[in-house]
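For this view, one protein chain was removed and the others were kept in their places.
Order of writing sets the labels: A, B and C. Residues in every chain begin at 1.
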Amino acid sequence: MKAAIIGATGYGGADLIRLLHNHPEVELRSVHSSSQQGIKISESYPHLQGITDLVLQDIDPLLIKQQADVVFLSTPPGVSRDISGQLLEAGLKVIDLSGDLRLVDGKVYEQWYGIDAANASLLEKAVYGLPEWEKEKIQSAELISNPGCYPTATLLGLLPLVKNDLIDNKSIIIDAKSAVSGAGRSPSPVTHFSEMNDNFKIYKVNQHKHIPEIEQGLNVYGSEVPFVTFSTHLVPMTRGIMSTIYMNSANSQLTEKELRDLFEETYKNAPFVRVRKTGEYPSTKEVYGTNYCDIGVTYDDRTGRITVVSVIDNLMKGAAGQAIQNLNIMNGFEETSGLNYIPTYP
Amino acid sequence: MKAAIIGATGYGGADLIRLLHNHPEVELRSVHSSSQQGIKISESYPHLQGITDLVLQDIDPLLIKQQADVVFLSTPPGVSRDISGQLLEAGLKVIDLSGDLRLVDGKVYEQWYGIDAANASLLEKAVYGLPEWEKEKIQSAELISNPGCYPTATLLGLLPLVKNDLIDNKSIIIDAKSAVSGAGRSPSPVTHFSEMNDNFKIYKVNQHKHIPEIEQGLNVYGSEVPFVTFSTHLVPMTRGIMSTIYMNSANSQLTEKELRDLFEETYKNAPFVRVRKTGEYPSTKEVYGTNYCDIGVTYDDRTGRITVVSVIDNLMKGAAGQAIQNLNIMNGFEETSGLNYIPTYP
Amino acid sequence: MKAAIIGATGYGGADLIRLLHNHPEVELRSVHSSSQQGIKISESYPHLQGITDLVLQDIDPLLIKQQADVVFLSTPPGVSRDISGQLLEAGLKVIDLSGDLRLVDGKVYEQWYGIDAANASLLEKAVYGLPEWEKEKIQSAELISNPGCYPTATLLGLLPLVKNDLIDNKSIIIDAKSAVSGAGRSPSPVTHFSEMNDNFKIYKVNQHKHIPEIEQGLNVYGSEVPFVTFSTHLVPMTRGIMSTIYMNSANSQLTEKELRDLFEETYKNAPFVRVRKTGEYPSTKEVYGTNYCDIGVTYDDRTGRITVVSVIDNLMKGAAGQAIQNLNIMNGFEETSGLNYIPTYP
Partner (left out) sequence: MKAAIIGATGYGGADLIRLLHNHPEVELRSVHSSSQQGIKISESYPHLQGITDLVLQDIDPLLIKQQADVVFLSTPPGVSRDISGQLLEAGLKVIDLSGDLRLVDGKVYEQWYGIDAANASLLEKAVYGLPEWEKEKIQSAELISNPGCYPTATLLGLLPLVKNDLIDNKSIIIDAKSAVSGAGRSPSPVTHFSEMNDNFKIYKVNQHKHIPEIEQGLNVYGSEVPFVTFSTHLVPMTRGIMSTIYMNSANSQLTEKELRDLFEETYKNAPFVRVRKTGEYPSTKEVYGTNYCDIGVTYDDRTGRITVVSVIDNLMKGAAGQAIQNLNIMNGFEETSGLNYIPTYP
């Protein structure tokens, strides 16, 4: 199978290149960029010297179709909205890592993203690619909307509880922390090393675009969740997300064992979800560079609250890794194909 | 005024030395340690070479009294419990940075600390040294119990709301993040550089010793708070704490302006509390090396929740700085004396 | 005494504000910027909220003179060259932290900086402000050219040896490492957190503008040094410079003790230079936030080489701290006035 990447110079693109280069079933044939056409990708990313000689090309659906069967979009808001339809028409399978096609309701998109939404027919075609909860739809999809990094960590930690009506749905509070690579590759004051090093910041309190995506995900797979409270923080590190999730148990008789059994049962066939042992919580470095989502869970008798701790590598399970997982499922490859990485530790 | 430090080789001790060395009203006369007697403190801390020639001495109340009027304890659990009575009897004023005398109820101490509590008469003498809320008691105290780092950040962010009955007291969730210096100076696997760098960890979920201290503080200054949910995380940085605090508003008519006005009014005479502007939240580096507590606050109409963000330097307002602030108040010095530091930024 | 800062929004400016705010002899009266006039400096630097209400003003010599006696320039290349003459004419004392007036020979400046040099009469007036070696000239100066960060660390480590003809002057190799704040406050790909974190980079091999400044300094205070080899590296940290300096001893009979005695004798009256004990070498954190230069030195019998290790805080002794030290000396204040900081450790 032949693949192309649009938006190859960003961090999501770089990890896609890393993964596709060693994928046993796929060959990366072309890389595309809106701004740096004609230069080698290894000039933009010197760590790729000697590994690939691919040259950045225009973003042209027909040009891409000549070279590839499937195309990944790792692009800013508004690009996939405008171009995914043409890519599908050209006969390509499309995996979109941007947020353009994640929200089923265009009005909600417009409210949170502040730009026009994709047209309804395109939104309808898009399958939300959270493989642990949508495997069947992904298997037959032509167009995947790859979930956001925070929603991935958060939904994997919340859905077992929401689906089984184990919590007070109005009580969900998600305190999320992200590595700085989540802010992308464009330099800015916020991501300037001297400002961010040895610093811890909160940002977008109650205003992050991932809020409606999380709420939509909870309502699709569970019963009614009116809202969640969601805050995001920047950690002085390169890769990793932790979602610490708090909620009131709906059942005062709940035991910690039942809770853990539920998570293990839910994810027994999910190769990338690791439910951690009683009393053990994951740290972000334990999934570094891989597609794992590690989950710790506990119940506090004193307060009646459940705490779920979910960690991922934001560029992997939160972006490129999950995109490859979706590629595998939609093409009938082994789900873990090209993703058998062990965390780089320490 | 002459001062001594017990436990001078730890990080709290190091910052006390830094502050006392330049304090206009106080002279540091002796440093004491349980283990490294006879060596210069500048051998333990090379950054002090050429600044002080003090030699570590035994921990002996009479010896200390010969040299000092006030003594700071920056010691592990169990030391202050055993020795503070003797220090008082010797005629010293005592400022205890450990947790031994913070919990009024010895049984609660024993439950959370797992060792015997101080006797009741000593606990009764100790004044909880949170100056923004206890200035009068501190003015006449002989024995100060300096608050913990997490409780300081958290109580300063919560008390205005709890005292004024603005929130549902059962809804408080505190997601706290600390720099690694909070774990002290003893090397351990958790604080090993290669494990902690580029990593984000959660620890002591629902089990931190600071939980009863926060709950006690809320109940002393506010109306009944049955419990809080409190989790702690380690950030790969040296100094700083952020408490992100979530709670349900008791009043659906609350406006963000009222909320901010309340904080500003509460702390209008507090020289170290800075209430940040609407839409602005503090980051830990903005208080680096200083005694400031910066607070951001917002109200979310959509969820009916208040979010408070409170940051301090854990070794300053969370330990040594607040201890000096208490020293100033109990001795009638200017509250900011010796604490006029500007954040070292970047 | 009243002071002004031109270029207050950069990192050098921020540290000048920090130092001047607490200086017992000087009051900071105005701050000036080429681009952000009319906004409060505390909007550019939130850590200054509640500390100063100064508003950024135009860069206008007469306006500055109305408010100040002395002015600091913390500006990019070309600004001081164009404006220092006018500032002097307006009757101000000038301390220039930029590189514009450091090189006595305008042609050398033009060769390394790539822009026109200041006119010769201005260059002649400027005194190179390395206080440990130029105290007398500084005392009577009206215009100080504050040394570069690398040259400060390097010259303090090399001059005792060069002046006393103890080394082969052709053998000097300086391997310098700097924190990222040395690159300034403007975001760029090189200083983007995700690229620089957990990374170590070399840059400007044999091409750094500080090479001629070091060579000039060695030749002014010592005998002929034809050239030095000088490389610079970026360390993933915020503050600090280490110069590791290698050279062949001119004297095979040299003992390590003689070497150390020479350094101690040279700097016995220098309050900010700390010569470390035998076998001990400084680390950058040991001078964090202060004006110290710590020096370790050793001689290797096996190779006949001397190694000198010199560390400073690049924004302090390498910029703002040294500027204040110069201010003190040129105005007859105590040399350490306003600079009695103890390293913030850890």
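As a working rule, contacts are C-beta pairs under 8 Å (C-beta built on N, C-alpha and C of every residue); 3 or more make two chains touch, one makes a residue touch a chain.
What you see is a predicted model, and the numbers here were worked out from it, not measured in a lab.
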Candidates A:Ser145, A:Asn169, A:Thr238 or A:Thr298 - the one touching the absent chain: A:Thr238
Residue among B:His192, B:Lys257 or B:Lys277 that touches the chain left out of view: B:His192
Which of C:Met237, C:Cys293, C:Ala320 or C:Leu339 contacts the chain that the document leaves out: C:Met237
Hidden partner interface residues of subunit C, rising order: 173, 175, 177, 179, 194-195, 197-203, 205-206, 227-229, 231, 233, 235-240, 242, 244, 246, 281, 283-285, 288, 296, 298, 300, 302-303, 305, 307, 309, 311, 346
Positions on subunit A contacted by the hidden chain, ascending: 11, 14, 17-18, 21-22, 45-51, 181, 197-198, 238-239, 274, 276, 280, 282, 285-289, 292, 340-346
Interface with the undisplayed chain - residues on subunit B: 11, 179-181, 183, 185, 187-189, 191-194, 196-198, 236-238
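We adopt the following convention: only the chains that are shown with their structure count from here on.
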Proportion of interface numbers common to subunit A and subunit C (over half same, under half different): same
Approximate Å spacing (C-alpha centroids) for the pair subunit B, subunit C: 36
Computed distance of Cα centres, subunit B from subunit A, in Å: 38
Separation of mean Cα positions, subunit C and subunit A [Å, integer]: 46
For subunit C, residues that touch 2 or more chains besides their own: 11, 181, 185, 197-198, 238
